[in-house]
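One protein chain omitted, others in place.
Order of writing sets the chain letters: A, B and C. Residues in each chain are counted from 1.
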Amino acid sequence: MEKHYSKNYAREELMSIEASRFIKSTDTVILGTGLPMVAAIFAQKTHAPGVNFVVESGSIDPILPFAPFTVADPIIGHMAVKTGTLRDVLGCLVQRGLVDIGFLGGAEIDQFGNINSTSIGDPRKPKVRFPGSGGANSIASCVPKLLIIAIHEKRRFPPRVQFITSPGYIDGPDGRKKAGLRMDRPDIIVVTDLCVMQINPNTGRLELTKLMPGVTADEVYENTGFEPKLRKEIGEVELPTEEELKILRYEVDADHIYLKEFSKQSGA
Amino acid sequence: MEKHYSKNYAREELMSIEASRFIKSTDTVILGTGLPMVAAIFAQKTHAPGVNFVVESGSIDPILPFAPFTVADPIIGHMAVKTGTLRDVLGCLVQRGLVDIGFLGGAEIDQFGNINSTSIGDPRKPKVRFPGSGGANSIASCVPKLLIIAIHEKRRFPPRVQFITSPGYIDGPDGRKKAGLRMDRPDIIVVTDLCVMQINPNTGRLELTKLMPGVTADEVYENTGFEPKLRKEIGEVELPTEEELKILRYEVDADHIYLKEFSKQSGA
Amino acid sequence: MSKVSKNSKVMSKKEAVETFVFDGAIVGMGGQNVARCAVNLAHEIIKQGKKDLTLTGCNLSIHMDLLVGAGLVRKCEFGLGGMGRFGATFQFKRAIEEGRMEAEDFDHLTMVSRFLAGEMGIPFIPVRGLMGSDIINYQAASTEKKCEIINNPWNRGEKVMLVPAMQPDVTIVHVQKADEIGNIIIQGIASHEPELIRASKATIVSCEEVVSTEFFRRNSDYTTVSYHYIDAIVEQPFGAYPTSTYGYYNFDADHISYYQQCARAGGEEYKKYMNEYIYGCETFDGFLEKCGGGKKRSQLKQEMLRSM
Partner (left out) sequence: MSKVSKNSKVMSKKEAVETFVFDGAIVGMGGQNVARCAVNLAHEIIKQGKKDLTLTGCNLSIHMDLLVGAGLVRKCEFGLGGMGRFGATFQFKRAIEEGRMEAEDFDHLTMVSRFLAGEMGIPFIPVRGLMGSDIINYQAASTEKKCEIINNPWNRGEKVMLVPAMQPDVTIVHVQKADEIGNIIIQGIASHEPELIRASKATIVSCEEVVSTEFFRRNSDYTTVSYHYIDAIVEQPFGAYPTSTYGYYNFDADHISYYQQCARAGGEEYKKYMNEYIYGCETFDGFLEKCGGGKKRSQLKQEMLRSM
């Protein structure tokens, strides 16, 4: 089938679509709230129909017709094979080692792939307090592949997060091993509205592997608090097709809870 | 109501009735298979209608119309408030500290109230192998009151069991504490077809507290491998009433699975 | 004295909170995010002014934020405080930022593991997370020992993280069905609640409907938690409002958004909310009337039916 690529998209939209491409039809994926749900449901509706989701609140392999409002939205258990407990999901699947991909967001992400969702400033009396770990710390500690989706802003990508809520490579290639984490060399992929960065397990640092169409490496550097090394084989993110955008806009996020309406956003 | 006592009973029958008398209507009791079930169901049908039973296989507060064949008999979950799991019962009730009475049998019981249900001789190549602990070890370790029912034979009551499967006072008053058991001074009551023996927590030893009607202390000593001290206030086990025997014989153990038919046994 | 009772435990929220919640208590919080938060019991605790509370749970949400906003909480021990797309739990956020409340951060799995250890009657339990994170580098001043790393006796050289059991003094939870002696059924996702309830020294359950014990005895495979752990049953339809109860009603996005606006603004605006919607409502039914009454309730019921 011929692909009809479209250039009428917002970068946030392509970010979700690009993130979804890292999910295979055979994967078991644990979903955080927000954009991870958008991208994962998009994957299930397109190239990865067999993917199975689990959600920390206890929903196991639901069929989600659209992106739920939160992990505790009543729709979260829709047509699940089991509506269970947090222990079932984070204990007996994630910690047990049966989940392939953890899919998270984060307030701060640093060059080692560490995530901060706790606080800025002294944690005991912080300048800004975030919600905290939720299931993210366990997920980042246990899964072999961590997918992170976030809007690219300089303050969101500091050299070092102010609080490691969910460990990436901590401080280098052996950071996880030294800390005692069994899953010591996970894959980490960060998808933003400007680029894709992936961990190099030998350096423990994120490298720039793909750019969004029309975005330059310099533009990424200007908006990043650290300098991700360029991979030799740096590529460009594949454009979305018209069909893909239609599914994203009218099925996955029909109420525009997560993505602004493109026409409004672009002023078209 | 006037009580019509009966003397037409077998000692095994009175043993079950006497054991049942240690159960109150407000108790939560974990039941082992065999005579404990007979005595406990008898209690529920007579003086302790409110008692609630739990069974290791996962049955919580069933209403047992008669004594089941085993802890896994289909009837074991009859009208239970929850049919759950072994963890629910032995973990979240017994180990959690919510069960008042553990009710067990045993192949060997010694002067410290220790029970052997594992083996005679070298455990690695035993002369006689028994079934093993089941839930008995956890029950004996955790409950505040242990009720043991057993036929009185000399070899069944040695000074020291050959293998401590379920700890009584181990080797004396501080035996449990030294071993690290939190429940360090439980009540232990042994009911046999000859007598009742109860632990003295200050000596960690069983003492003779009641005799079956017509049984002398000497008769107990002749049939016991150790010499249980006589309590000052030694009493006689109350006779069964006609009503009690009727319930035991025709409701609790109607098929005579556990107790031989009295008429056949006595040759009447 | 038996710790378990089979007597009727049906009582008013007033009696339940008076009897089982006390100043300084560690309070387990059922529900999460926009689902099944025991808001009706949180209101009652606020009215009775039980103070110096430590709140514990996984995703602490609006019920926690109300108690914090009322100035009754000295510490939270939790996985997350927040309301997803509705934003932060603002009273919680501000109390921590201003150093008025201790935050003992854990992770959802760590918390549920601690409740699991609590319900099993064991003193601690290993978890695979926390290592390498800053969660273990900070602890609240009042916490004695947050966690401990030991060597695995079965694999020397392997570090294992232990966390202590948590047995709250009293837990508040809202469920779909209960009987008068305390058997309960949670429909749909059950989050951390089975472990939390069984770990707690006492539990107050509010429910949408009280059904017969016979109902449980006839459907014994479906009982979530048996009466052994339950101390009070409060019948309160829409007791989780403005959060949802699966099978009964959706969350009310309008009221939650309004609460968030007040909680974010703080000061007079928040006081106004508390006065109008809590102190100013003699009963929780009165609160429900003020929030849109029967019309709102049937709308939320309809929404739930559509999402099932």
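Just so it is clear, a contact is a pair of C-beta atoms (placed from the backbone, for glycine too) under 8 Å apart; a residue touches a chain by one contact, two chains touch by 3 or more.
Here the structure is a predicted model, which means the values were calculated and not measured.
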| item | value |
| --- | --- |
| Where the missing chain makes contact, among the chains that are shown | A, B, C |
| Residue touching the undisplayed chain, where the options are B:90, B:211 or B:259 | B:90 |
| Of A:10, A:41, A:64 or A:80, the residue in touch with the unshown chain | A:80 |
| Touching residue (missing chain; options B:151, B:181 or B:234) | B:181 |
| Residues belonging to chain B that touch the chain removed from view | 33-34, 55-59, 69-78, 83-87, 90-91, 94-95, 118-119, 123-138, 141-142, 163-167, 170, 175-176, 178-182, 257 |
| Residue ranges of chain C at the interface with the undisplayed chain | 113, 117, 120-128, 144-145, 148, 150, 152-155, 158, 160, 162, 164, 187-188, 221-222 |
| Those residues of chain A which, in the complete complex, touch the missing chain | 24, 26-28, 50, 52, 60-61, 63, 77, 79-84, 87-88, 91-93, 95-98, 100, 142 |
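The definition used in the following text is that only the chains that are shown with their structure count from here on.
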| item | value |
| --- | --- |
| Shortest walk length in steps over touching chains, chain A through to chain C | 1 |
| Chain-chain pair with the highest tally of contacting C-beta pairs | A-C |
| Chain of greatest Cα-centre distance to chain B | A |
| Whole-Å gap between the CA centroids of chain B and chain C | 41 |
